[in-house]
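Only one protein chain is missing; all other protein chains are in place.
A and B label the chains in the order they appear, each numbered from 1.
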Amino acid sequence: MFTETPIDRRKRLTENVMRIFLLIITSIMIIPLLLIIGYLLYKALPVLSFEFLFSNPRDNMRAGGIWAPFLGTIYLVVVSLLVSAPIGVFAAVYLNEYARENWFTRITNLAVVNLAGVPSIVHALFGVGAFVLFAGLGESILAASLTLAIMTLPVIIASTTEALKAVPMSFREACWNLGATRWQTIRRIVIPNSISGILTGVILQVSRAAGETAPIMFTGAVFYKAIAEGNLFAYNITEQCMALSLHLFTISTQVPDVTEGTPHGTAVVLVGSVLLVNAAAIILRVYLRTRKKW
Amino acid sequence: MNILRKKSKANLPFSETVIELFIRLCGISSIIFVFGIFFFVFREGAGFLFSGLNLTEFLTSVEWQPTSLNNKRYGAFALIVGTFSVTALAMCMAVPFGLGAAIFVSEFCSPKLRETFKIVIELLAAIPSVVWGFIGLTLMNQLIIQVFNAPIGLTMLNGSIMLALMSVPIIVSIAEDALKAVPDSYREAAEALGATRWQVIYRVLLPAAKNGLLAAVLLGAARSIGETMAVLMATGHSVNIPSGPLSWIRTLTATIAAELGEVARGDEHYQVLFIIGILLFTITFVVNLIADLVIKGIRQE
Partner (left out) sequence: MKGTAIIFFLPVLVCGFVITGCSPTDSNNNNVATKNGVHVTIKNKGSDTIVNLAQAWAEKYIDITSTVSVEVSGGGSGTGVAALINGTVDIANCSRQIKPKELEQATQNTGKVPQEFIVGYDALAVYVHPDTPIDKITIPQLAEIYGEDGTITQWSHLGIENSACPSDRIIRISRQSNSGTYFYFREALLGENRDFRIGSLDLHGSKDVVEVIGRTPCAIGYSGMGYATSHVKMLAIATDENAPYYAPTLENVLTKSYPIARPLYMYSLGEPTGEIKAYLDWILSVEGQKIVQKLGFVPVESK
């Protein structure tokens, strides 16, 4: 219909060049992810086995597996989850269902954002000052988990708020009109309808808490502690534990002559569990989207 | 959400009142925690901050000799410079990639591809910082030695590559939100005038979303400033004013992580580490506040 003028051609060229340029830029970000996982897996392959996961570090932590740090991480994550999940979910319920549009709510929201922005090492200082010393918990799983819980709280608040927002207003109105109180509405309508979204947030919290190192370094994680292999209750939450992330740090900087591949194996287990947990969250989210009824 | 307040408080059963109270308490927990963090960090460092510490020396001297026997000096200037230079270099890498990817994902992608990219970015964000540090210490260290013929690969460059990779996901997701927030009518109007897609982006979307993009960059930078393990392991950890990307440096965060475990409680050195914590808290607080105001600015328009 129209013949292409030089200007048109130039426009089309720019457009294509930019599109390809941006595609390249975006793809470059995938490369490090693949590269890192590939590199770690390649190096870790000789050591990875079930035995690696279920046996303790041996031979001055030069060889053996990662049972004690692995279990320690599970303890830290579970205890922090028990604290941050209820607080986080209820905080989101408050922000979404109770709070009015005013300056106070604005400040509360701002506090959530800022809490998410506090550097992890400052959380560690807080953990030392508040839990280890002030509350007298000492360096323990409990102190470390509480520090982690506060650190990961914004993750839960953010995704729960999103999930609650997705529940249509008409659902609530219908319920209120039947004479239900606000809490009844929340419990019977709002939360059941947004439970998958809330779970996603909880899952993301797990992944975040599992990977952190700085906040637990001074509040409860130790260099080494012998525990029984295969016993899930081997730690006591008032004592300290090993943790995967710190274990990776110590064996890659402090322990001499570590068997080739052991640090990589530790990293694979750490990254692997974090990514698996994230993948679960993603799958849940996709499922939630396809299932949505309204 | 409060259009309908069905029942007055007086009619509520007791259990309900308790639950509401609990919910409200949780609601303001973030405020309590933010203040709590400031309070407890401040509490440990306050004594020395107000009596003893020479603030001018702290902020301008490069002499970090906290364990000297006769002449303790707490000059954090090199650490501050280290933190900001590694962050700046990281942003030089992360911003073009982050914004470029955000534009691509939001404007050029098919929905399916977009989902894939977003998942990849999310997974990238999930990799723990100690793993990045480990990669910096092993893989990137060797790479830098070979590529730049440097004596040691644990350098500012190494640290900033790690930081760039860690902050890109934040930049992408916030920038993409900002671009999505630009009303479609803008795009349609520009397209109706005969603009190509790139022209729409360059002339319409970027100016319209510039606040959101700025906030994305700020939050990415805040993340980099606060990052600990990766820079502790990858930057060489040396009190040094950098002269180029291949210099080794030390950051504020890494200093706390390396030295806190070894100081006696209540010691001057211990308190100085908490003062560094206050400094870090303040920096990230301000950056986050600015980012938030910038974002809220758009909404009010």
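Keep in mind that, in the parts below, a residue touches a chain if its C-beta (ideal position, glycine included) is under 8 Å from a C-beta of that chain, and two chains touch if they have at least 3 such contacts.
Bear in mind that the values here come from a model prediction, so they are computed numbers and not experimental data.
Residue in contact with the omitted chain (choice from A:V47, A:I227, A:A243 or A:V277): A:I227.
The chain not shown here is touched by just one of B:N70, B:S110 or B:S185, and that residue is B:N70.
Only one of B:L12, B:I145 or B:L206 touches the chain withheld from this view, namely B:I145. Across B:G98, B:P169 or B:G236, the residue that sits in touch with the chain not pictured is B:G236. On the side of subunit B, the interface with the absent chain consists of residues 62-71, 78, 141, 145, 151-152, 154, 232-233, 236-240, 248, 250, 258-259, 261-265, 269, using the contact rule stated above.
Seen across the whole complex, the unshown chain contacts subunit A at 56-61, 79, 81-83, 85-86, 89, 138-139, 142, 187-188, 191-192, 195, 222-228, 231, 233-240, 250, 253-257.
In this text, only the chains that are shown with their structure count from here on.
If each chain is reduced to the centroid of its CA atoms, subunit A and subunit B end up 16 Å from each other. Interface residues of subunit A, counted against subunit B in their complex, comprise 11-12, 14-15, 18-19, 21-23, 25-26, 28-30, 32-33, 36, 39, 86-91, 93-100, 107-108, 110-115, 117-126, 128-130, 133-134, 150, 153-154, 157, 169, 172-173, 176, 179-183, 207-208, 210-214, 217-218, 245-246, 248-249, 252-253, 263, 267, 270-271, 274-275, 278-279, 282. Residues of subunit B touching subunit A in their complex: 1-2, 4, 6-7, 12, 16, 19-20, 22-24, 26-31, 33-34, 36-37, 40-41, 43-44, 96-97, 100-101, 103-105, 108, 117, 119-124, 126-131, 133-135, 137-139, 165, 168, 172, 196-199, 201, 219, 222-223, 225-229, 233, 253, 256-257, 260-261, 265, 273-274, 277, 280-281, 284-285, 287-289, 292.
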